[in-house]
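What you see is the complex with one protein chain gone and the rest in place.
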Amino acid sequence: MLELLQQGFGAVFSLHIMLLMVIGVAVGIVFGAVPGLSATMAVALCLPLTFTMGPQAGLSLLVALFIGATSGGLISAILLKIPGTPSSIATVFDGGPLMEQGHGVKALGVGIVFSFLGTIFSIAALMFIAPQLAKVALRFGPHEYFAIAVFSLTLIATLSAGSMVKGLFAGALGFAVSTVGIAPVEAIRRFTFGVAELNGGFAMLTVMVGMFAVAEIIKLAESGRHAHQSKAQAVSMKNIKGFGFSLKEFREQLPNAGRSGLIGLGIGILPGIGAGTSNLVAYIISKKRAKNPETYGKGNIGGVVASETANNAGIGGAMLPLMTLGIPGDTVTAILLGGFLIHGIQPGPLLFISQGPLVYTIFAALIMSTVLMLFMEFYGLRLFIKLLDVPKHILLPIILVLCVVGAFGLSSRLFDVWSILLFGLLGYLFVKAGMPAAPFIIGFILGPMAETNLRRGLMLSDGNFGAFLSNPIAAAFLGLALVFILWQVVSALRSKKSLVNEILRT
Amino acid sequence: MATTKKKELLIGIAMLGASLGYLLMTIQLPRHNGIDAAFVPSLLSAMLCLLGVLQLLSVRNCTQAVTEYHPDGEAEVAGGSDIKTVVKTLALILGYIALLNPIGFPIMTVIYLYLQFIVLTPLDHRVNHLVYALIAVVTSAITYLLFREAFDLMLPSGLLPF
Partner (left out) sequence: MKKTIRASLLSALVGMAAIAAQSTAFAADEVNWPTRPVQVVVIANPGGDTDFNARMMAKYFNKITGKNMVVTNVAGGGGTLAAEQVKGAAADGNTILFTHTGQLIVNEVAGLSDDSFEAFDIACIAGVDKGAIFVASESAEVKTLQALIDKAKANPNSVSYGTEMGSFSHIQGLMFEQLAGVKLKMVDAGTVSEKVVALLGGRIDLGAISYGSVQDYVTGGQMAALGQPNSERNALLGDVPTFKEQGVDFTIDKPYVVAFPKGTDPAIVAKMAGIMQQITETPEYAEELKKSFKQPVAYHGTEEAIAVLSKTREDFMQYKDVLRNK
């Protein structure tokens, strides 16, 4: 194995491939950092370029893009409070406040380092225990997926800072918005009003870009002209050494990072859900387990650690079923699958045997890209901070233009561009009404998963609901969901302040 | 705190309104025996309506000031909300998207950026027309060429012949 890996590194270290990977990571970081452009888009747009390359070069480039883009999302999430990709939504919750308190560099440093560790951790899992893990993923069917979706949906309650009613409403509304389009399982059109454009429903990216980026511009319009300083908070690079955080802080975050890495890897392995979900779940669990959960959302580096470790751990997670079973774990790996196929390579259980050298070249490319990502982001840190010297009234309109490009790029139609305006308005109304946006996004992502798998599960068990409880994994998750709800109610009742609130509000 | 109460009431009404709208649309879905495509929307409508009602009830019971949750406290920025700028910004984005196809991405982006920069310029800043125009043109050109040439993303060219 060591020998194969050595060969893999040998292949990757050729000038041609190294150059491609450097470009790939850099372009990936840009795609990740710019709201509206995502990892999926980076890989999709570059896939055709790899047609003319050999499989080693082509796949190395795609892998580099994947890693760069997954990590790059943290930059705008922290600096601008706009997640660059759906994988970095939870990074905003604590990265944004840290930035406002002048700890932007520290937040970025933490995000970069734990992105790196998360990725390396998942690549190690991919290299050493892939076949065993892949077998576990096979056990997950509709019943299990439904239970996981329900469990994750109940976590919304934790994110409902302020009014619980509004948080739950936002979640249910997100779920409701996701029901627009062709219904899962049964081919009928729902809530489309005969408009063919609505058949596919709303794209996740337009919802996110609208709720965060466009809403941010409207907020700026509301207050920016009267604000005394239009520039974002100045961040001093003086007195900042290395990544801007201490070894003690690093050690304190290790348990959190370990947990989040496992969550990211676990969710990444399951086909159909990926980093977009795992960063939120890891964040919530990290908050629940923290000694000081009340500081989450107000600038705790633990929040950044959880989100960034989890989303990057999803990379190895998503690659795992692809390389061992030939099954893509998310949208990016679905495109990577195409990258294999055009070179006549079919990923599957025999890939490690029939294409050993290529497999190890990919491993080497993954590791190299991760290291490149760390270096580029470390040295780029000073560059990213410079972004803040651009006044917001210049920066945000340019970001809006890029969001328009990104939305249009989803499937070359203006409908998606209109969607970002629609969700921008909704996001702005949410802010005005004191309604949190995060539950809406979670409802929107997990809703379809819950519904589709409910319907599929019922089909498999001939309409019998009991099958969800007789299935051990599903029953465990549903049980956890129930425990979680009870816990939420009990802890709400226990704290006196919340008690008053609870009675008043419900 | 009459204003807070009034605002919360308004939010409650909006919530209930949206819920009822969704409920109404759900009722019109075609049904068949067993669990069908209207099952989950029905559950959701019920939940949304219930939460809307709870919000209204909480406003009624709310006799004292409730500390409002503001995700980033920006709503309270000194100087109050500048509705005029918000409306102008929305109109600009609306116009930008509406004319994107007929006029084309390159031209519309320049116009939008230039105007949006001016609209958003803080009151204590000078509007520098030349710099604004330059940034707008450069951004538009780079974005258009990069995506069209390197990534084959056919952004609408509109009036331009290429």
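For reference, chains read A and B in written order, and residue numbers begin at 1 within each chain.
As a convention for this text, a residue touches a chain if its C-beta (ideal position, glycine included) is under 8 Å from a C-beta of that chain, and two chains touch if they have at least 3 such contacts.
All figures in this text were calculated on a predicted structure; none of them were measured in a lab.
Asks: Of the residues listed, A:Val281, A:Leu325 or A:Leu381, which one is in contact with the missing chain?
Replies: For the chain that is not drawn, the touching residue is A:Leu325.
Asks: Check the options A:Pro48, A:Pro131 or A:Gly258 and report the residue that touches the missing chain.
Replies: A:Pro48
Asks: May I ask which residue of A:Leu337, A:Leu395, A:Ile445 or A:Ala474 touches the chain that does not appear here?
Replies: Looking across A:Leu337, A:Leu395, A:Ile445 or A:Ala474, the contact with the absent chain belongs to A:Leu337.
Asks: Using the touch definition up top, pick the residue from A:Leu350, A:Leu469 or A:Leu486 that touches the left-out chain.
Replies: In the full complex, the listed residue that touches the missing chain is A:Leu350.
Asks: Touching residues of subunit A against the unshown chain: what are they?
Replies: Subunit A touches the missing chain through residues 23, 26-27, 30, 44, 47-49, 51-52, 137-142, 181-182, 184-189, 196-197, 199-201, 203, 271-272, 325-328, 331, 334-339, 341-344, 346, 348-351, 383, 386, 411-413, 452, 455-456, 459-460.
Asks: At which residues does subunit B meet the chain that is not included here?
Replies: Interface with the chain not displayed, on the subunit B side: 32, 142, 146, 149-154, 162.
Note that only the chains that are shown with their structure count from here on.
Asks: Using the touch rule from the top, collect the residues of subunit A that touch subunit B in their complex.
Replies: Touch residues, subunit A against subunit B: 45-46, 48, 81, 96-97, 100, 161-163, 165-166, 168-169, 172-173, 175-176, 179, 183, 185-186, 188, 190-191, 214, 217-228, 230, 391-394, 396-398, 400-402, 404-405, 408-409, 412, 414, 417-418, 421, 424-425, 429, 431-437, 450-451, 454-455, 458, 463, 501, 504-506.
Asks: For subunit B, which residues count as touching subunit A in their complex?
Replies: 11, 14-15, 18, 22, 25, 29-30, 34-37, 40-41, 44-45, 47-48, 51-52, 54-55, 57-58, 61-62, 66, 68-72, 74-75, 77-83, 85-86, 88-90, 93-94, 96-97, 100-101, 109, 112-113, 116-117, 119-125, 135, 139-140, 143, 147, 151-155
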